[in-house]
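Note that one protein chain of the assembly has been removed; the remaining protein chains are unaltered in position.
Every chain is named by a letter (A and B) in the order it is written, and numbering of its residues begins at 1.
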Amino acid sequence: MARLLETWISQERMERFMYYFQMLLNGLSLGAIYAIIALGFTLIYSILKFSNFSHGGIMVVCAYFAYVIQRRYNLNFGMMMLITAAFGAVLACIVQYIGFENLRAKRSNIMLFFVSSSTLGILLQNIIVITFSSTYYAYPAFFTPPFIDVNGFTFSVSDMIMLGISAVVIPWLMFFLFWTRLGIAIRALSMDGDTVKLMGINVSVVVALTFMVSGALAAVAGIFCGVNYILYPQLNQLVFKGMIASILGGLGNISGALYGGIMLGVLEVCFNNAFGAGLVPVFSFVFSMIFLLVRPQGIAGKYVLDKV
Amino acid sequence: MNILEVKELSIRFGGVKAVQDVSLSVKTDSITSIIGPNGAGKTTFFNLISGVYAPTSGQILFDGQDITGLKQHQISLLGISRTFQNIRLFNQLSILENVQSAMDARATYNLLDSIMTTPKKRRIDRENREKSLEYLRLVGLEKNGQDKPGSLPYGMQRKVELARALASEPKLLLLDEPAAGLNPTEVEEFIRLIHKIKETFHISILLIEHRLQVVHTLSDMIYVLNFGQLLAHGTSREIIENRDVVAAYMGEDD
Partner (left out) sequence: MSYYSAVMTSAIVNIIAILSMYTLMGLTGIFSMGQAAFMCVGAYATGMLAIHSHLPMAVIVVLSILAGMVCALLVGFPVVKLRRDYIAMITMGFGEAIVALLNNMSNITGGANGINNIPRKMTLWLGVIILALILVITMNFKRSKYGRYCIAVKNDELSAAAMGINVARVKLTAFVFASGITALAGSLLAYTTTYVEPTAFGFTKSIDWISFVFVGGVNSLTGTLLSGMIFCTLPEILRFADMYRIIAQCAIVLLVVNFLPNGLFGEHEFTDAIAAIRKAAKNRKRGNL
């Protein structure tokens, strides 16, 4: 196929096209990770209406957990992912109980939720720092060969798997939220907590389950961040990319998390190529500011008027 | 002369037409009431007038000026003040400060005056504090100035809301179910208070109310809303005799 095109387009144009297409692919891969992070974060936001700043802490603990169990039991990639996802779910439940159960019962001011969640995030990060010190660890190479060459395009295997997982998780999540009883209960809870209780739904169970799903997503995201980069305690700060992705996509909107993640991923790859890796946070920030001026509700967000 | 003219006002929330083509006028210096069953769109209507929502269609004229689509604080500064169905006082301010907060938007000192506590700032704040005390005296709460709203009983909180709404010296006062939760004695007191307010201040009142006693005693004009639409309007007498209104409230007579 490439040769056919070559007869129509010059060699130089072809190379440029391939260059940009590769960039797009890289952006999509990065975007998939951001999307998964954003998804876990957005789920909590849409249900409990607050930003869970401890999401990053859960991510980093799961990432290290995965490393530890992989080394100890010599697991393959799939098993490691599944067990860690389960671990993440449990961890998230515990975090919810310690950090938010009391506050929810007292219907506290949202600021207390912010403080509790960010403190828990720092706590989790520091537990990792103390346990593992600041040396960098690396997962073993799971995928050999790590890259596949197709027609001149380089596909990183882990990125492809990440994209594949995102492609599976997101429709499943949508199905779960819109078609299963539990999912509908979760969405009802996000709209009116009191009425939900009157309908006989156990709110604590629903909240716990929401956190479990969010925790599993955090585990997946954490593992992939660790695979793609390297395992370090400040991994949790990648959660802020997920938050920016959520904002771009529309805070509280599940499909928005996907769009926002992809958009941020592609943008960052472009910024990286244009300005170098160091200045990427600057351009991401400026971009999100301008975006908020123009379309504060995000890509997928709609203005929903609340009844007063 | 009508202080408020509403023409064909509508708003939709998603698929729900909460208010549909409602037209209403409030004559200057009169008391007009809006009544209707629960869910009729009365509070939503208030929210449209006070600027919480922007209508999807229609027009609102206040004192001859088109205020459709203006923001809440702009509308407040033009002279419309309101109370809320669920009391919305500022819990961390004393009730004196709550009342004073209504005057703050018109206080003419700036940030520099504030942080240096210039004589100008102290004078204006002192005058406003004294005026606030006067408003509290009007509702009988001058002794409770330093209390926080949370420590007062419901009926007193309602009075504070009223005092606060008056403190901005509005031309039009919107009262959302001001007698809700009051016992019969308190209701009588409330009616007397409204009369006193009418005599003391040059003010027009538009109120939402369920208690027909309050409505019929106070109102010069009544509007009836049902399912977001205007069902009927007229004087007390006309409304009592209106069969559609009776049906809406009490159900059909089979």
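One rule holds for everything that comes next: contacts are C-beta pairs under 8 Å (C-beta built on N, C-alpha and C of every residue); 3 or more make two chains touch, one makes a residue touch a chain.
Note that the coordinates shown come from a computational prediction; the quantities given were computed from them, not determined experimentally.
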| item | value |
| --- | --- |
| Touch with the omitted chain, as defined above, among B:K71, B:R137 or B:R243 | B:K71 |
| Residue among A:M80, A:L103, A:M162 or A:I254 that touches the chain left out of view | A:L103 |
| Contact with the hidden chain (one of B:E5, B:D29 or B:E97) | B:E97 |
| Residue among A:I127, A:A188 or A:L209 touching the omitted chain | A:I127 |
| Residue ranges of subunit A at the interface with the undisplayed chain | 45, 50-51, 53, 98-99, 102-103, 106, 108-112, 114-116, 118-120, 122-123, 126-127, 129-130, 237, 240, 243-244, 247, 251, 276, 278-282, 284-286, 288-290, 292-293, 296, 308 |
| Contact set of subunit B toward the excluded chain (per top definition) | 50-52, 71-73, 76-77, 81-82, 84, 88-93, 97, 100-102, 104-107, 109, 111, 113-117, 121, 125, 164, 168 |
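By definition in this document, only the chains that are shown with their structure count from here on.
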| item | value |
| --- | --- |
| Inter-chain centre distance, subunit A versus subunit B - centres from mean C-alpha coordinates, in Å | 46 |
